[in-house]
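Below: one structure in structure tokens.
With one protein chain removed, the remaining protein chains of the complex are shown where they sit.
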Amino acid sequence: MVRIFVTGGTFDKNYDEISGRLAFKDTHLLEMLRLGRSRVPVSVRTLMMIDSLDMTDADRQLIVRNCQQCEETCIVVTHGTDTMVETAAALARGVEGKTVVLTGAMIPYAFGSSDGLFNLGSALSFVQVLPPGVYIAMNGQHFAWDQVRKNRESGIFETI
Amino acid sequence: MVRIFVTGGTFDKNYDEISGRLAFKDTHLLEMLRLGRSRVPVSVRTLMMIDSLDMTDADRQLIVRNCQQCEETCIVVTHGTDTMVETAAALARGVEGKTVVLTGAMIPYAFGSSDGLFNLGSALSFVQVLPPGVYIAMNGQHFAWDQVRKNRESGIFETI
Amino acid sequence: MVRIFVTGGTFDKNYDEISGRLAFKDTHLLEMLRLGRSRVPVSVRTLMMIDSLDMTDADRQLIVRNCQQCEETCIVVTHGTDTMVETAAALARGVEGKTVVLTGAMIPYAFGSSDGLFNLGSALSFVQVLPPGVYIAMNGQHFAWDQVRKNRESGIFETI
Partner (left out) sequence: MVRIFVTGGTFDKNYDEISGRLAFKDTHLLEMLRLGRSRVPVSVRTLMMIDSLDMTDADRQLIVRNCQQCEETCIVVTHGTDTMVETAAALARGVEGKTVVLTGAMIPYAFGSSDGLFNLGSALSFVQVLPPGVYIAMNGQHFAWDQVRKNRESGIFETI
């Protein structure tokens, strides 16, 4: 059983047609798992629906606490890319003996051209086979939490 | 470096608008890697573009030979789902010391509702971390080549 | 009020994932109207779900009779492109005092790259403003029923 914690991020941004702005509504995660015809047993829980630039320390502690306390030892966290590395560090400090994989998207799933489905397939696969630790899965690659940064100009995660 | 061998299958079926039938043209693989923003170094080669129901022993031997002879030790093979298990068995008999992951799709990528991008993200991730052997990656899961069958009625791969 | 008669055609072809073939299930018409946010009052009825190459004279008479007998004077008929011109001729012989617009698609709606939504928007607009008569609306154009043929090689409707 894989636990999936949803925290928002580009992954789940929607276009609000009344305001003409991007906004969060419900997560697309279940729809994406259906589309991918995933047969991985999962249990999904939405912790928050926010832009990761707005994520506070309290939010991060909530994520850490949920990863500590859940029964599952394989955990995927969907997360905005901008502060994914910070949350990964918080998780590495607080969670032991579990495989935690953070993933996200550069383009909202609701857009036809999203990388979200690819990333979800990737994260869900990595989490099943990587040894305990905290990882970021983006662009088909996985990175240990302390060996990665997001290049803000190119939007790409790279090894440091 | 991951080697990707393309053999056709539902993954790459197109709608031919003149004949009104499904047909193979070029592979969508590079387009899918672009959409997924994959940063995994890959080298792609199309071996054939056929429905796996039409795959002959000679075709299978061609796939085996290519997997033996390529430099890479991580190999993804895109393949029709109907005889994916047979090709996996042929690969298991003929390839040693390499991680080979077969994947495919239930719905053509050219359809909006394809599981292909999810499966590609999954296969590309499994191949980077699984020990040498031959595997099938479908529905977010991976199966050893000799512990899986496709349930023809449900279209689902299941452990045997 | 516009009456829409559904007869199948490429418009409504689906990919059957168990057989790996194209097949008809339910019409996508209501979903397309929702996607287009159509506010045109319509009443939709599925008369048949067939490839227009399989359409018999009896099928055509059924379409003609339905167009004669319905209350509405504005009628859209979704139809396979291969014999759309034949059905248009049958309608022209049998229906008077009504505006009937036949439309279809070169690529199934279920494919991401379908022309179906464009054609539906077009047909639904033409039917509201054209004088009584039988027309084909394809590729953003409208043709009188007796001044058009489908070029089988290019897949394009052209004036004769």
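Order as written gives the chain letters A, B and C; numbering starts at 1 within each chain.
By definition in this document, contacts are C-beta pairs under 8 Å (C-beta built on N, C-alpha and C of every residue); 3 or more make two chains touch, one makes a residue touch a chain.
Predicted model only: the values in this text are computed from it and were never measured.
Put simply, the missing chain touches A, C once the whole complex is considered.
Per the touch definition above, the residue from A:2, A:29 or A:106 contacting the chain not shown is A:106.
Set against the missing chain, the residues A:51, A:72, A:86 or A:158 yield one that touches it, A:51.
Of the residues in chain C, those that touch the hidden partner chain are 32-33, 35-40, 106, 112-115, 117-126, 128-130, 137, 139-142, 156-157. Summarising the interface, chain A meets the missing chain with residues 10, 13, 15, 17-18, 20-22, 51, 53, 80, 82, 106-108, 110-113, 152-153, 155.
The working rule: only the chains that are shown with their structure count from here on.
Taken as a graph of touching chains, this assembly is arranged as a line, each chain contacting the next along an open chain of partners. Superposing chain B on chain C by their CA atoms means rotating through 180 degrees, a value rounded to the nearest 5. Chain A and chain B touch with mostly matching residues; of the residue numbers seen at this interface, over half occur in both copies.
Per-chain CA centroids place chain A at a distance of 44 Å from chain C. Each chain gets one centre point, the mean of its Cα atoms, and the points for chain B and chain C are 38 Å apart.
Distance from the chain A centre to the chain B centre is 26 Å, each centre being the mean of its Cα atoms. Counting only residues that touch two or more partner chains, chain A has 112.
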